[in-house]
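Inspection log for the structure reproduced underneath, given as structure tokens.
Here the complex is missing a single protein chain, while all its other protein chains stay put.
Chain lettering (A and B) follows the sequence in which the chains are written, and residue indices restart at 1 in each chain.
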Amino acid sequence: MAYTSIIDWITGVYSQHGWADPIQANPYYPFGDAYNLPYDLGMKLWNIIGGAIAWLLDLLFPGNDVSTWLVCDMTNNIFALVLFMVLVFAVVFVACLISLWEERKVLGRGMDRRGTMIGMWGFLQCVADGLKTFMKDNVFSKKVDGMTYWWTVALIIGTSVLIDCMVPLSPRWFVVNYDAGLLIIMGLYALAPFFILVSGWSQNNKYSLIGGIRAAEMMISYEVPLLIIIATAALLAGSLNIGDIVMAQTKHFWYVIPMFVGFVTFMICATAESERAPFDLAEAESELVEGWQTEYGGMKWGLVMLADYLRGACSCGIIVLLFFGGWNLPFMEWTYFLGDGIASFHQNFMWWFPAPELTFLLKAWLIFFVMIAIRLGTGRVRTDSILNLGWKVFMPLSILNLVIVLIFKLFIGGVF
Amino acid sequence: MSMEYIEKYRDGRHKCWKDLWIVRPIFVTLKLMAKTTVHRPITVLYPYEALWNPDNYRGRPGLDFNKCLGCGMCAKYCPCSAIILVDTPDDAGKTVSRPQINMGRCSFCAYCAEYCPVDAMTVTPIVELAEYTRADLIYGPRRLAYENTTEGMKVRNEVTLYSDFQNGKGEIRQSFFGLDRPELDEKKCISCKKCQKVCPTGAITMVEHGTNAKGKPILWPEVSADKCVSCENCVSACPKSALHLKEVC
Partner (left out) sequence: MTDEKKTQIPDAQAIAEGAEVTKEMVQEYTSQNMDMDKMWITMGPQHPFSHGLWTLKIQADGEIVTDADPIVGYLHRGWEKEAENRTYPKIIPMADRLCYASSMMYTHLYCMTCEKALGIEIPEKTKYIRVMADEINRLQSHLMWLAAVGTDLGNFTAFLWASREREFWMDMNVRLCGARMTTNYPRIGGVRNDVFDIDLDMNDEEKSRFMRDIVRCCDHFDKALWDIIALIDNNSTFISRMVGTGIITREQCANLGITGPAMRGTGVDFDVRRDDPYDGYDLVDFDVPVLSAGDSYARYMIRVEEMFQATRIIRQCVDKIRSLGRSAPYRLKVPSRIPAGKTYCRIEDCRGEAAMYLVSDGTDRPYRLKVRSAIFVNVSSSRDLLMGCRIADVPVIMAMIDMCLGETDR
């Protein structure tokens, strides 16, 4: 290709014939035959950025190989993957900040105060808080067990970011598209208790130790009903693939109708799983100072907090996927945006508009509102009653939910 | 029922413990949330708005420099010893004694305003007193001035005599400063005139009562009951303890 003008590179992406087919035109496309919007956006972004750099280099040193390398297919794909990751994380991060802002505002109004007030109805307060934790000194106790202290918190934050990024926002906005997608998310979700337990031990602090043990015992016991309900939903849909579960709901009805018991159980279990009030006994402030986070200060604390909210947002996302029809509205698919085939993607003028993704996020924020409302009205539950609840109430309830679904499936049939 | 609350929850408490009853509290909170979303919440945005305070709000003390007698009642009654009397030139350039308050020690009890016989010391609504150094917290007599003194900022000190109260004349209220008067034990007096010098109101006049053996005049202080504010300065100044305050009850 000739490096005559930067306009070429911009128009090269969008030629007279419309958008180049991102899958057919790309020999190294990593997502098989599924269209991926963030990857596509990343590719186009790199086409512009990399193309501009290549053009500039070529202008200065005509005929160099770096310019050619920057715009070859292989390099395009590698940089597109990097941009894809950044994009996916940015969206998850902003969505998480919005849920944080939502929580602070709703809690504030429910308590007869204003909540955050700095910029954009208080949204910039979250950003300011994040920046503040960046500026904090990195303080840690001399007597902590160094390796576990650092690695566990990194892993807790890492897995939390990972699971939230793995929740697909739509059939075109995903990281991986496995058939067992939900199980992978739950599997990564279930890693946290071990890290928290070890992290609580490594801090050489009695509060952290008790907090870590509490977190571990609670999360382990609440994972069982969660998984049972996920299996029930998969049973209804006939697949563990998230896309299939959502499509089954769009075709028939939202699964909150047959699985209402399961929804309530899942909601409470997910609240417990993401350590939110009233199940925040691992960081029970009144007795355990900050629980297992006691010795983490500054940016570590900020990231742990972010991880907490990421887990909360992830729980809400899974609830939306399982019970509320994911990114689709009832009886309606976003065919205009999602298309029924890959070829028609770029035919629409508004192909880039994230309507399904926004639908999904709005639903998730609504679910998060319910979680906030629960936090508004409840106190902290005691350790023994939490375990009692988990094993003696929610576990049977999830089984009951399974039985109800089985009865539906056996005797009503039809739509199931 | 006189004890409505206890009667309501005395028996029913275990019932609501058994079921997972968190719907009502969530409903109550969401109701308030809806209300505060439409109207404004009850909180006051402090640096931009401030609470309304009545006139009798006890902020830092304020002083009317020209009204002050320099009697030292405020310093005497200050429970924190925050007040000392300092010599200051007044408007005419004459050196007078006026209170100076160390706000770092002040406990905002308003005793200085309450026990000021002429209401020169008042309470003010000023509470924003933060300073960078401790020295800045010391308020001299001129700095204590407060322009917008209203009638409500003056603390009255009206008392009823116990004898009046017992005789059924409880309506009679008198100023605290118009009752106790210093009394002289004439045998002890050495006519040194110190009481006259320290009296802030000039209530003491030295009256001659003959001459002593050496032929010098015997001067006994005589207190004018109208001018006296019962500040006890003469009592404490008397080198021979000849004066004492006669308390009326």
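One rule holds in what follows: contacts are C-beta pairs under 8 Å (C-beta built on N, C-alpha and C of every residue); 3 or more make two chains touch, one makes a residue touch a chain.
Source: prediction; values computed, not measured.
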Handout entry: Among shown chains, those touching the left-out chain
Key = A, B
Completion exercise
Out of A:M85, A:I98, A:M111 or A:I220, the sole contact with the unshown chain comes from A:M111
Completion exercise
Among the options B:A110, B:I138, B:C195 or B:L243, the absent chain makes contact with B:A110
Problem - Contact footprint on chain A, counting only the chain that is left out - result: 107, 110-113, 206-207, 210, 277-278, 280-281, 284-289, 376-385
Handout entry: Residue numbers in chain B that touch the chain omitted from display
Key = 2-6, 9-10, 13-14, 16-22, 24-25, 28-29, 42, 53-58, 77, 79, 107-111, 114, 123, 151-152, 155-156, 158-162, 164-165, 170-171, 173-174, 176, 179, 247-249
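The working rule: only the chains that are shown with their structure count from here on.
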Handout entry: Chain centre separation (chain A, chain B; CA means) in Å
Key = 63
Problem - In the complex, chain B residues that touch chain A - result: 20, 22, 25-30, 32-33, 36-37, 41-43, 45
Problem - Of all residues in chain A, those that touch chain B in their complex - result: 106, 108-114, 373-374, 376-378, 393
